[in-house]
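Here the complex is missing a single protein chain, while all its other protein chains stay put.
In this document, chain identifiers A and B correspond to the written order of the chains, with residue numbering beginning at 1 in each.
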Amino acid sequence: MPLTKISAPKHLPMEKVRALANAVQEARVETCKVPPDDLFQTISRFEADELIMHPSFEGMQRSADACIVEIPLLGGRTDDQKRALYRVACEKAVAVGFRADDLMIALIENSRVDWSLGNGLAYADVAGKA
Amino acid sequence: MPLTKISAPKHLPMEKVRALANAVQEARVETCKVPPDDLFQTISRFEADELIMHPSFEGMQRSADACIVEIPLLGGRTDDQKRALYRVACEKAVAVGFRADDLMIALIENSRVDWSLGNGLAYADVAGKA
Partner (left out) sequence: MPLTKISAPKHLPMEKVRALANAVQEARVETCKVPPDDLFQTISRFEADELIMHPSFEGMQRSADACIVEIPLLGGRTDDQKRALYRVACEKAVAVGFRADDLMIALIENSRVDWSLGNGLAYADVAGKA
């Protein structure tokens, strides 16, 4: 139950941004024990002066292609699952043409009663019963 | 003190998206004991390939009109208030023409010192004193 929000520069081709979105989803499935169809993503595009990322903070070397992925998600992943998510998402992003320094990820946790998938029901009350 | 962020497909008429925004606000007022003028919302529009929602996860049956509502809000609502919020928001969304499966909601909680309405003051220091 995450919502993966991708902020990408406008100059990137949509197919490359979609490949990044897929990379993050595949990484979640591989590392966080979520089913593949737990898939909710938004892609927002920004002009160069609307997506500001410091080029070298903490030793990074960012290019103009750098993207930010913000993921509100159901809490419960372990620290090691989060580490694996970052590592695998980065590997898969590199495999589709991104530089390893150009993927920033931020997680925001909430709980099962904080989601409603639809039908006016809390996820806490329906999970696994469909 | 919530910020209701609505992500809607571009093909939906603005009046329908605004009706959804109103539905969510009315549901908050009815179920979460917030005053009607505690009203802060953003509406973001997405192309079909920028707003990705699995069509059937957990038994949902989503159409191309499905929207995501993400609400950073002041913590303190009970689980039952959250359940009521989902139920009433969905009922009101249906009343303005949405399908019940087409409204996904995510809540993200914070605390009173995490908001400033303006004037450089924390909400924790001014709430109810205006």
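Here, a contact is a pair of C-beta atoms (placed from the backbone, for glycine too) under 8 Å apart; a residue touches a chain by one contact, two chains touch by 3 or more.
This one's a predicted model, so the numbers in the text were calculated from it and none came from an experiment.
Across A:L74, A:I105 or A:A122, the single residue that touches the chain missing here is A:I105.
Taking the whole complex into account, subunit B touches the unshown chain at residues 1, 3, 14, 18, 21, 35, 37-45, 72, 108, 110, 113-130. Contact residues of subunit A toward the unshown chain are 7, 44, 46, 49-54, 56-60, 62, 66, 68, 70, 79, 82-83, 86-91, 100-109.
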